[in-house]
Structures are given as C-alpha cells and as structure tokens.
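Missing here: one protein chain of the complex. Every other protein chain is in place.
Should a chain be cited, it is by its letter among A, B and C, assigned in written order, with residues numbered from 1 in that chain.
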C-alpha cells in the first residue's frame, strides 16, 4: 500500500466515508441483516436519511432494536431492551434468513475473491493453519440466503482481495451452482464491496468490477491493491463526498462517542 | 351386545371402573401424553394415588397444567392458566413427542385391530366414506413415538375391535416395520386396551390378548364382543374392584361434577 | 418510522385474499380467526383452498357457504361435542358440491408450514410408515437419510413438501401498528404459518402502543417483517377464546351440530349472522350487551420481568 492509494478526504475520516457510501447503497432496500460495527452505523444512517423504513435484523434474533446505547456485540443487552421482537434461533435462521426474508446481508471476511466468495476460516492450510480465524458463524447462511450481500472492507489490499481464497467459508451462489447444480440458490451473492479506495459492483456475470473510486484515488491505485486483474465497470465514477446532511446525524446522533468511527 | 357382557359392578359406574383400571396401568410411568376425557381422569387419579410424580403433556403444548377448573378440550383456557410451561407446536411435536420423551400416550379411535393399529379417519371407503371421522390429528405421531400406548374404549364391540381396519390412521410399530423396514420405529405401540369388559395386553409378539375380565364378565362374553379370534393371555385375571381409596379422590376431587364420569 | 399496517377487516380481506387463493386460518382451539372467516363469506370469495390443522365450526361455515373447493387439514371435528355436518356432507356425498381434501397428521401439516417458512424442499417426520395416508396423499413420501442407521443400514423417514399459503390469517391478543404480534397461552402453529405464507393478516383484540410491545420483546411471536396487515377486531375469535380476554363459548359449540345437521338451518344461520350483517361489530351487537359476561376471565396476571441493561 502506498500513500497515493489513500483517499484524499476533506472534512471526513475513512470510517465516515465507508459508512456514508454503504448507507447510500441501501437505497430501496428494506430488510437488512447487519453485524456490529460499520454496517450498524450504515443502517442507522440510511434510516436517518433516505430509508426510514429499513428493518434491521440481528443474528441473535433481535428485530426492531431500539438500543438505549450503542451495542458492543450482535447480542448485547441493550439490543434486547426495548426491542420489538426477539426470535428464537430456529425462527431466525430458518424462517427469517433461509426463508428468504432478508434483502441485504452485510458480511466481512479476511479474504474475498473476484466472484464474491469469502474466507473467514483460516489463513494457510485448514489442518495446520497459519492463522485460525473465527469460522463461518452465520456467514455461510447469509451468503446462501440473502437477496444480496454487501461487504465493507476498511483496508483494500492484495492480501484481502485475492485471486484464490485459502478456504472458502461463504461460497458465492455462482460457485455453489457450479459445484452442485441440484442445490437451489436464492440470492445474487455479493453485489457491492465498499472499501477504503472505492466501490466494487457485481457485473451481470457476477464478477466484481470497479465502479467507483473515492476522491483522490486513482483507478491504478485500486487495481494495484487488488489481488486479481480487476475489471473496470463501463463507467468508473468518483464517489460524491459525504454531505453535511449525511455526516451530521452520523457524528452527532448515531456514534457521537466514536465507538466504531475510529 | 348382550346384557351378560356388561360388567357386574357394585358401587361404581363403568366410567369409574375404566378410569380406575387405567390409572393402575400407569404405575411406574412418568411422562404421559393424554387427551381430554377418561385419560385425563386416569392421570389425575394416578397422581392422587400411586404416581405423584407423573408429568402430563397436552397436544396443545401445555406441560405441568394446574387448571383452576376441569378442561373441556385439550387446548382449553384453564389449561394455560397457572401451567408450568406452554411450548410451541414445533417443540411439542418435534422435541417432546418425536424426541422420545413420552412414556405413555393415550389414544382412542373408531376401530382397533389385533396388533394395535387404529382407525380414526373413515368408516367405509376413503374416497366415499360412510362416515367421515376427524382424522389423525396427533394420533399417528403418538403411535409412532411414545414408548407405549394405552387405549380406553367405553364400548367393547365387534365393530370397534375389528379383524381389518377400514383405514389405518395410526399404524402399530410392528405394521410400520413390516411396511418399511428402513424406517426406524421407537416404541412398542399399543400395550394395553382397557374396555368396559376387560383388559387386553400386548403379548411378546405384539398381539393384543385378553389378560383380565371385569367382575361379572365371562371370557366368552369378551371373545364374542371382539371382531377377531381373541387370544387369551396365559392367565386371565379378574379385575380387582375399585377401592374406596381410588373412588374417593376420583369422585370428590377430580371430577366432582361428573363431566367425564357420565 | 415503520409504516402503519392498520386496516379494517373489510379492506384487509379485500386487498389480500383473491378468488382461488390458498388461505390458511390457524389457531389451535385458542385464537381462531372466526371474524376473518365470516368476512371471507361476506365478500363471497370463491374457489379457495382453505388450510387449517384443526378445521372446526368456522370451516364448516366456509364450506357451507361455498367459499372453498378444497381443504388441507389434519384433524376435523367440533371437539368432543359432535360432527361438522356441512364438511361431512361435502366429503361423504358431495352435497351440495364436492370438497377436495388433502390430509395429514398434525406433525405432517406442521412440517409443511415449517418447510414453507424455512424455504426447504421438504420436511422430515417419523410418522406414516405402515399407515394408509401416504397412498391417499402423494405429498407424503419417503426420503433416504445420507447417514447410516444405527445398525449400519439405510435409514428412511417420511417427508412432506413446503406449503406456501397465499395468505395466512391469524388471531392474537395484540400487535403494534407495524405488525409485531404478541400472543400468549396456547400458541398453535401461527408463527410457522405466518412465515410460510406469502402474505399475512394479523387480527388482534387490540392494537397496543409501541411501548407496550417493546416492554416485552420475547412475547412477540410474529415480527412485523412477516406481517402485511393488522386488523383490530375485539372478540373476533368468538366462539373460540382469547386467553385473558374471553373464554371459549362452549354453549355455542354444543349448539352447532343441530344447526349444521340441517342445511336449511345452516343457510339461515349464515344469512342471519354473516350475510345480513355488515361487519363483526354488528355481530357483537346482535349477540347483545352482556353476552360475554359469563365468559369473562378471572384475572391471572404474569409477574413482570426486567429487560434492563446498563447505561
């Protein structure tokens, strides 16, 4: 990573930029399955700006959370306090997620490939890993069942956007269909990757292509930071800088103590 | 049915006799799945006499019921009031019943055959029945999953204890294994049939045999009232008449208004 | 803010139930959506496939009114107080018209709801082997486990396919305007069918303030994301019951066989109690003031629990 590949931001931090761009991508979406961290902020910002009707679902079974303080985990006590509903795990994983009720799932991972499969299991060999990561959790289910998946990456590097995953934890639906055409798939997989350099968007064939760079970032910076030969979208836009109408609620109401906006 | 086939009871009614005999059969059993009516009374009587630890489970999901009045259906309001637990249907049918947690299930039916299969679906042909009955409900599940099944019949006649069922709603495990040996079966099926004439008990091979006649009933009365050539157990006992210690709690505390003791 | 899903019964049925739809009206003795069934009759819906684990009086009425051409069920009866004669006439004699039936055991039909809710191609159950139902219902099949049986051999169980009703109609004690439904007492298969259905209408005794619902999120049995319309219809489950609101009208249940046995009496009952009344309020007015007095529960309040978290 060179200095030139950092976005040239005036008046906002990289975390704020990632959150604002992610929130914009939620336009028109309704039911969102989001973990803790920047996705939580992105959902809250979308609710505060263009998508007041977004319904957020947590892996712990909470829907319609109204936490009295910013939650620290996806199953934190304030998520339960004042929530509209807490479902059992069978209803959450079976009926809500596999049942096809989720429009957008947010996922992370140590590695992503050009078709949007993710690795959150190991770096190195499975049996003798260099680094043992947490594993799937619900990620494989989100990938298999959400209508589409967004990925937010704080650091766009060739070791996280890779040609070949060390381990495929959450296979893209494309990859699932190729592996076993008799297993029905539901969603489109990863449609959007928001990184600190720009935005990748799935083309019609599912390949992640560069559709936008953040202000001050060159296309060449992004391709150099990507572990596969990155295709460009027909038009590569430059991200509109965050507006005051976006930054104000984020800073003043959503994460005023900057728990995740570090 | 002839007059001689009615038991000669001094000091108790046929319903009381059926209840007392059924309650005695519950000795040593713990978790009982019982419908409304005489089985409810039998469980309550067993709890009041020899088996205080019996846990009753209702099809509606109620366990540990403490109803303020005698319930009218298996899902009546007083069953919920003050109960120890109300499970959802998935937990009830999946975890409690199919999960193998029930020691004794009580079932009824319009017809029973000599191997303990039951019909509660139709009299006549399925497509154009003479009489359409309610159907299985949970009966097929109770038969398939309870460790053993008790049947209480108010009227022992050749049209209810039949050679061939018009329709097999709840197949005995024996019959299930014969039909498909690859489907695992759990319980023993019907082990005990208490009728107004006597008690049938499953022999080692599963065939229901006459093991007791009620006072005043001849063995020949029972065989004449049975639609198949009824085998006799090695010893056919005569039912011990209900004792005061059994009748008093039944009459005074369990069904004082004689809702089911008609 | 979530949008309000409040609707009148008339509008909810008009918007969500089309002729030819598959409509599940669930509730296990408790919480039966009777008023919604009456509205289906009143709006003269046709060719419905009606679904219910335990068809009782309201299904007898739907069949008598000619609303349904098919019934999917697992136990049909008027508890222990007699037959549902309109359903029996239709099945036994095709009178006045045939009623196609598709029959399961309880767990089988529940399994169809669970498979539907879970987007599974089938749900496995350990019932049916050796019985006569699979020969009568091609939706009951066997599936081979990919794991060996305890004896090392092949293990099979039965399986049922997913059911996706076009509409599920459920009744509950209360909901907020966003459709977070809270129910207590006997729960039946309402959560499963609500998630299995393409559209869900929740009929409730009362629409509650957001604060009431949010004070007890584990009480929410169906979240708003699975609910399309909320209808406030007090006593809309009569003659069935709503725990803590009114008890079961056993006298009505006992009176039904005599009405149902006589097609003229049943037609007249439908005219008098459904067709000639504009809505459920009129039905309640016709029952008269004080009708529910004998069904009024003795209160038995739950002990509050604390959902608090630290600041």
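Heads up, the rule we're going with is that a residue touches a chain if its C-beta (ideal position, glycine included) is under 8 Å from a C-beta of that chain, and two chains touch if they have at least 3 such contacts.
Computed from a prediction, not measured in an experiment: that's the story for all the values here.
Asker: For the full complex, can you list every visible chain touched by the one that's not shown?
Answerer: Checking the complete complex, the chain left out touches A, B, C.
Asker: Of A:26, A:110, A:144 or A:162, which one is in contact with the hidden chain?
Answerer: Answer from the full complex: A:144 touches the omitted chain.
Asker: Which of these touches the unseen chain: B:27, B:66, B:178 or B:253?
Answerer: Checking the options B:27, B:66, B:178 or B:253, the one contacting the hidden chain is B:66.
Asker: Of the residues listed, A:56, A:160, A:185 or A:211, which one is in contact with the missing chain?
Answerer: A:185
Asker: Per the definition of touch given earlier, which of B:40, B:98 or B:160 contacts the omitted chain?
Answerer: With B:40, B:98 or B:160 as choices, the missing chain is touched by B:98.
Asker: So that we can see where the missing chain sits, which residues of chain C does it touch?
Answerer: Interface residues of chain C facing the absent chain: 119-124, 126, 141-147, 149, 155, 157, 159, 161, 173, 182, 184-185, 187, 212, 215-216, 218-219, 243-247, 294-311.
Asker: In the full complex, which bits of chain B touch the chain not displayed? Write them out.
Answerer: Touch set of chain B with respect to the missing chain: 31, 52-53, 55, 57, 62-64, 66, 68-69, 76-78, 80-87, 91, 94-96, 98-101, 145, 184, 186.
Asker: For chain A, which residues reach the chain that was dropped from this view?
Answerer: The list for chain A reads 36-37, 59-62, 68, 72-77, 79-82, 86, 88-90, 93-94, 97-98, 117, 121, 126, 128-132, 134-141, 144-145, 167-172, 175-180, 182-186.
Everything below uses one rule, namely that only the chains that are shown with their structure count from here on.
Asker: How far is the middle of chain B from the middle of chain C, if each middle is the mean of its Cα atoms, in Å?
Answerer: Here chain B and chain C have centroids separated by 29 Å.
Asker: Between chain A and chain B, what is the separation of their C-alpha centroids in Å?
Answerer: 58
Asker: Using Cα averages as centroids, what's the distance between chain A and chain C in whole Å?
Answerer: 39
Asker: Residues of chain B that contact two or more other chains, please.
Answerer: Correct list: 90.
Asker: Hey, what residues on chain C touch two or more of the other chains?
Answerer: 114, 191-192
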